[in-house]
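Partial complex: the chains shown occupy the same locations as in the complete assembly.
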């Protein structure tokens, strides 16, 4: 997440100095605050840091910056720790002071762990920097004896997924192609009526080679009925539906 | 630069070039030095490099310079290339393997339908590498052979059993966008 933050020290008087900070997550933001306020990580003034933290979260909200829900979870954690620290410690607890767990411990451990991995990332960064300057020989003829792509299970899933996606596209294209043939279908049926006066609708469907084509035939019949070029006739309930030619001049139209 | 500073650069350039590299190209890459000086450094480098008791040599070939193995060692090289591990797959084989892994048991016509292209040579490779095995015949016209993945497949992809095979949902979030 990127956040515009005000420059801390003289924000009251000087006009806000805005600079861009990158916080990868709540732990990053906390580490930033600890560094900025020069706080001892082993003795965090939790009330103060919570206040500072909430200021930033509020700022993000005000600036309408899209930030991860993890930031709010951490805010809740901080408030929880703060409230625990405010609770009076009973005398019996005081007697066994060493056994009383500091409510900040878990957070401190998280922060230290996070910091370690940040340093490890920097180590990787500088290693990569060196290795980027290292080149291996150009491909040789003999490499081709093994024309290969390294493969892991991730490659398997990715290959399978892209095949499925390709298929989905193809199906869509097929349906799209069929849509173009609605006019053709209408003309086809019109042509049939040049020589016939009535045709059983189920016979029209028999010619369909796919579900999609059946839908197109159905649409074509509806279209022709709407334009009163043909009429539909059913002599008994659930009986055969017959299409009958009604528009006498349509053959001439089609010939034009 | 001194000559002993120029020589390693030339050596590195010859090494990374995918064609015999020409003197002209070397001079372009080391533009801060005089071509005359570079040519002399090159000749000295070749003499040094080839003077070692080495399996490699720098040779002038079709107007350029190239590092290659000395013919004397070709027998051992051939022996190595033959046994070269082949844990890797071509893209066609990988795709076919993916279809078989996720849709097993599956027949060749069914694979054809999913991939849209004939996969017989990929299937041959996969069989040779023992990544797939026949799993009986399908009860339909022609009774085609069905294929599935093998134990070797599990080993090569580091899976305990087929249930460990990641499914698309596992990567949904990662594969989209």
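Think of it as A and B in the order they're written, each chain with its own count starting at 1.
We take it that contacts are C-beta pairs under 8 Å (C-beta built on N, C-alpha and C of every residue); 3 or more make two chains touch, one makes a residue touch a chain.
None of the values given here were measured: they were computed from a predicted structure.
Whole-complex chain count, expressed with the shown labels: A x1, B x2.
As a convention for this text, only the chains that are shown with their structure count from here on.
The distance from the centre of chain A to the centre of chain B, each centre being the mean of the chain's C-alpha atoms, comes to 34 Å. Residues of chain A touching chain B in their complex: 135-139, 142, 145-161, 163-164, 166-167, 170. On the chain B side of its complex with chain A, the touching residues are 12, 15-18, 67, 77, 81, 84, 86, 88-91, 94-95, 97-99, 101-102, 114-116, 157-159, 165-168, 170-171, 175.
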